[in-house]
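So that we are looking at the same thing, I have put the structure below in structure tokens.
Note that this complex is displayed minus one protein chain, with the remaining chains in position.
What follows is chain A.
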Amino acid sequence: MRYDSITDAIGNTPLVRIDPAVHGLRNIDLYAKLELLNPFGSVKDRAAWNMARPHLSAAAEGSGQVVELSSGNTAKALAVLAGMHGLTFKSVTNRMRIPEIKDLLLLLGAEIEELPGQSECLDPTATDDPLTLFHRTLSEPDSTYLHTDQYFNPRNTEAHFTGTGPEIVKDLDGRAPNWFIACVGTAGSSTGVARALREHDPAVRVAGLVAAKSDFIPGIRTIDEAHEVGLFDPGTYDSIETVSADEAIEGMLTLNRRCGILAGPTGGAAYFGAVRQLRAVDEELAGEGSSDRQSAVFIVCDRVESYLSYVRQRRPDLFGRPRRRNSPADLSDAEIRTAPAIGVTDAQAWIATGEPLVVDLRSPYAYAALHIDGSVNIVEELFEELLHGGLPFSRNRPVLLACPVGEKSARYAALLTRMGHPDVRSLTGGIIAWRDAGAPLVRD
């Protein structure tokens, strides 16, 4: 496959059959449309390209900027497309809650503007919310913005009506599937594909999936939020069901681990919603004893890699690593309580005569601001890491450990003692007690 431009690689994504051993449906073939294999990583590449393409060269004449309200994938595609055409891109949103995506966008040269949180002392009569102000600047007469307007732009839907939908029909040997299941974000992909499939076969049943209201699944909307989307028409869907974040992650893990499809949470939500919906249908088909097989297609919007922190927050168990040696977590309360310690006055005397190595466990910023003269700074995380490998200093050198209030240093004093250090002590009350006693702190 040889292309002149990366944009030629948008679309024509594979339709992959999910192993029946995984989903357990006996009379339905379930297929995943792998939009994650688009060049910029998601289903949004199609819409972004279709919306921006007619205007890019004109915009490039002036010093235009592409702007969109996007929390992720559309922004990613638009940032690349803008850059390829010598334009800048700005995303305005209050939904960008995935740090990896934010960083990736910055890396791609995007400018991100976040909408502020709601006022705590609300003025319910205020009409100028930041979004209204944003739209006002866009419509100023001499504005040079190219606003792709994904939630209202029919070219978003069209990209899927002419691309994604027909591709599915082609790969199913000219037949539309019996079922089509998709998550609703801008509603562009679900609406466009549904329309194309129904043109082939009006009997296609379309299921829309939204996030449960108290949940957050990046990229898809709750039912209330869907009503804010110009492309959203409830009539498109035979049913609209909700999926929880937990269910989305569950579905994602199945696709990742058992199908080799590195889908993100919305792909997982679509898989989970599809199987849930189809299970009842499958049983009916079995009951009827019909020999006709049905088929179903769901969309895998994007890839898992960007969502690691999202998943870690909700399912820390998935990231559990084996316990390490010499960890402060292994200490008993009694060991910590009886850890060798020394008060400020005695510590001052000890420093003057015994020359202990003074280790300050605080962050480098705090250490740089003020510290005990002559101390070394080994930030706690690093210190813990060092100890996994064994004692980091000689047994012959006494050690004084210091932290803000003497709590963490007590743990490490206990741990070092257990590891065989004969003369380690924790500064009682920490640097705060040191300061409060009027003992000198320096910045050097």
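Going forward, a contact is a pair of C-beta atoms (placed from the backbone, for glycine too) under 8 Å apart; a residue touches a chain by one contact, two chains touch by 3 or more; residues count from 1.
Just so it is clear, contacts and distances are computed from a predicted model.
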Missing subunit (named according to UniProt) among the choices "Y4yA family PLP-dependent enzyme", "4Fe-4S ferredoxin iron-sulfur binding domain protein", "Sulphur transport domain-containing protein" or "TatD-related deoxyribonuclease": "Y4yA family PLP-dependent enzyme"
Omitted-chain contact residue, chosen from A:A58, A:L106, A:A349 or A:V376: A:L106
Chain not shown: contacting residue from A:I28, A:V304, A:V399 or A:I431: A:I431
Of A:R136, A:K213 or A:R279, the residue in touch with the unshown chain: A:K213
Contact partner of the left-out chain, one of A:V229, A:V243 or A:V359: A:V229
Full-complex contact with the absent chain, from A:D29, A:E100, A:E114 or A:D423: A:E114
Contact footprint on chain A, counting only the chain that is left out: 92, 102-103, 106, 111-122, 124-127, 129-132, 134, 152, 213-214, 223-224, 227-230, 232-233, 362-367, 369-370, 379, 403-405, 407, 431-432, 435, 443
